[in-house]
Structure formats: structure tokens, C-alpha cells
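Left out: one protein chain. Kept in place: all the others.
Every chain is named by a letter (A and B) in the order it is written, and numbering of its residues begins at 1.
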Amino acid sequence: MGWRWFHEWGSPKWFYDRAGRWQRVCGFLALALLLVGTLWGLGFAPADYQQGNSYRIIYLHVPVAFLAQALYVAMAVCAIVLFVWKMKLADVGMQALAVVGFGFTVLALFSGSIWGKPTWGTYWVWDARLTSMLILGFLYLGLIGLRSAIKNPDLAGKACAILVLVGVVNLPIIKYSVEWWSALHQPASFKLTEKPAMPASMWVPLLINLLGYYLVAAYLVLASMRTVILDRERGSAWVREVIERD
Amino acid sequence: MLIKPKTLQFQNLTCVRDDRCLFADLSMTLPPGSLLRVAGPNGAGKTTLLRILSALHEPDSGTVQIGEVEDHLESRQEILYLGHKPQVCQDLSIMDNLMFLTDASQAICFQALQFVGLKGCEDSLVRELSQGQGRRCGLARLWCHEVPIWILDEPYTALDPGMVAILEDRINIHVGEGGVCVFTTHQNPTNLRFETLELARVS
Partner (left out) sequence: MSVEHRFLVRELKLVLARPGDFFKPMWFLILVISMVPLALSPDSKLLGEIGSAMIWVATLLALLLNADQLFRDDFVDGVLEQWLFFNRPLFWLVILKLFCHWLFYVVPLILVTPLAGMMLSVPNDVMIALLVTLLLATPALTCFSALGAALTLGTARSGILGVLVMLPLFAPVIILAAGVLTRASDGSDILPLLALLGAFSIAAATLLPLAVGVALRLNIGGSS
């Protein structure tokens, strides 16, 4: 059958070895891209005519916030794969993505509130994007909590998959309702919507950094997937070999 | 009470639990009138096998079939499953518990409770009774349902010798009518003629 590759992917040992290589590639590429993007963004991109230099946090904030949401969608894909093909690797992926995604959400909130201080004059406002990011963080936290509370790993994985799928259906509803709510309560001047179009010298480094952070996320996810695999397969012979080898 | 006799068969059942193979490639056909005891030490997978036969648990591979219906889930109402959990609610009376679990009429439920020696405590709450009496309430369902396949997990637990004899009589009648019964027990049934399926504990 043409499904051989698919089953190979299901083998933890095969994945563990491959992921090690991919992880290194991701790591180096990420380092290179981030170096270029960040230096360019912080050092050479022009200052914003309204916010001056404080806007430069977008080179961290925007990619991180973007990824925090993208990782949730990736988790939903894993959940579907787990239910349809019962592939254990998808469950490992979900577990890793939840932790990494939570990390990115916290970073996005943190960088957002640092940016908020010079822009809004306060660390926290109930802005639509901040609020829905906060809710996203709680969703990630719920997944991590649920998994750690259920002893049976098989059951924990499937319970998390259900929660992820319900969450992913709800996320757009949450996002739109929060936007509506914030429009209801806040004067529009509080928002940064009507910005002039960014010049290329601003958005090119942003794009490079976005790619860079994607690779960072991939690196972290692969690394934590490998750890999870070692933990789950700790009884098997090949894990003992790996541990003795390293 | 009349049942429609059905055959229970399972093929190539395999179950892996926590990376340990409980059993592999179990196949058996139980025609109407079969009485099967699943034996084996603790941890051999007896309960898991019984739950697979009741469609509560999915096997890692293999199929279970009742009668002509291929989909095991479709034929679930042909099964009466008695687990080792009490399957009664502590806060409800004996009668309320029984009436919820069966679609039998109140008169039949009264009769069933009489058979298991719970006459007179129909309205007592389960938590006011002893463990053995709670157990009897669960067993009373054997006198209510008209179901061909019985799956009984440790039915003798907490029963006195008198109740054991009554239960064995009931199983014999069921099998005599063409029913199928699969059970486990660590005691020695004295009054039953059964086949044995021995599960070994494989490591």
C-alpha cells in the first residue's frame, strides 16, 4: 500500500531519529533568520512617525502573537489526525504544542503589555486583541491541566483532543464577540487600527522574523515531542539504547 | 419468560493494555445454551475480555458478533452486563434503581426482588443496606430482562451460600432456555456445568 510512509510516521523510534535531525536544521535556520530580522528591525528600519522607537517591539510581539494562534490550529489538526487515524504521534504533537503554545501566548501578552505602557500609558487595557489572547492562554492552560490530571495517557490524549476541537470551533466566536464587546465599551481612538501602510523597510524584517519564530516554534515543538516520546516509551529497548548512547 | 436464542462469537480478539499484551487471537463460538467461565489469575484480562464482549471496551483487533448482526454496537440491547461495580445508585431505593435499569413492569420488578430475597425492602435506600444486599439488587435484573446474552463479572462477590444457589439455578434456567452466559469467578461453582477459557498472565 502507498500508506507505508504514513505508518512509518506512527513509529516513535523512526520519528525520534528524524526529528533530531530536523530539529538541528530548524535551530540553525531560526538563529540565522532571527539574527538578520532582529538586527535589521531594531537597528536599521526607520522609526515610526507616531510611536518613535517603541514600535520596534513588533518584531517580537507580532510574530509571537501570530504563532500563539497558529499553534492552536496546528493542535486542532493533530486532534483530527488522532481521532481519524488513531495515530499516537499526533497525541505527542498535541502535548508538545500545548506547552509551546502556552509559552508563546504568555510571551505575546507580556510583550503586548510592555508595548502598552508607552502607547496607552498603562500595562494593561481591556483591548480586544489582548483580551482574546488572554482567553487563548486560559484555553492552553486548561489543556495542560487536563492532561496532567488524567493518569491514563491514552484517555488524556483523547480528552484533550475533544477539548481542542471544541475550542477551535469556539475561538472565532470568542474573537468576534470580544471585538464587538470592546467596540461597545471603548472609544475608537484607543485603537491602532488606522495606521498608515508600513513601508517595505519595516515589514520585510518583520516577515523574516515571523519565519524565524515559526522555526523557533518548530524547534521547540520537535524538542519537546522527543522528550515526550522518550518518556512514554521508557519501557522499550530502543529508549534504553538511546539513553546509554548519549 | 421467553428469549430469542442468539449465538455469541468472537474472532481473533487481541487486547494490549499499557504495552502489555493481555491476550492475543482469542476466537470462540458460543451457540445458544453455552455457559462459559473465563478463568485466570488477577491481571490476566478477564474483566477486559468481558467488557469487550459487552461492547464497553474496544479490542485492539478482532471482532465480536451476536447472531446475524455484524455490528456489535447495533446488537447491544441483546446483552445484559453485570460489572463488578455495584451499578446501583446509593441515594435511590432498591425499587427505583431496578425500575431505571430495566424496562420491565413494576409487577415483574417486585417478583424479581422477591427472588433475590429483597422482599420488604423495596423502598429502602441502597446506602442503608449491606453490600451483599446492594449486590442482590443488581442481580435482580437477571429476573427482569429477557435478554439472550448474559455477561457476569464476578457475580458471586459478597453473596451468601443461599443466594449463590439461587443464582446458579437462575443461570441454569437461562442456559436451558437457550441463552448464553459468560462469567468469571474465583470461587468454585458447584451446581453449574460450564466450559472454561483459561487466560494466562503473559508478561
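Basically, contacts are C-beta pairs under 8 Å (C-beta built on N, C-alpha and C of every residue); 3 or more make two chains touch, one makes a residue touch a chain.
Just so you know, these numbers come straight off a predicted model, no measurement behind them.
K.L.:
Going by the contact rule already stated, which one of A:V178, A:M202 or A:L222 would touch the omitted chain in the full complex?
P.N.:
A:V178
K.L.:
Using the touch definition from the top, which of A:L29, A:V106 or A:I135 touches the missing chain?
P.N.:
Checking the options A:L29, A:V106 or A:I135, the one contacting the hidden chain is A:I135.
K.L.:
For the chain left out of this view, which of B:A55, B:L129, B:L142 or B:L199 touches it?
P.N.:
B:A55
K.L.:
Given the contact definition stated above, which residue among B:P5, B:G67 or B:P86 touches the chain not shown here?
P.N.:
For the chain that is not drawn, the touching residue is B:P86.
K.L.:
Across the whole complex, list the residues on chain B that are touched by the chain not included here.
P.N.:
47-48, 51, 54-58, 76-77, 79-81, 83, 85-92, 96, 99-101, 103, 125
K.L.:
Mind listing the chain A residues that contact the chain we can't see here?
P.N.:
Residues touching the hidden chain, for chain A, are 135, 138-139, 141-143, 145-146, 149-152, 154-156, 158-159, 162-163, 165-167, 169-170, 173-174, 177-178, 180-181, 184.
Note that only the chains that are shown with their structure count from here on.
K.L.:
Taking each chain's centre as the mean of its CA atoms, how far is chain A from chain B in angstrom?
P.N.:
Measuring from centre to centre gives 49 Å for this pair.
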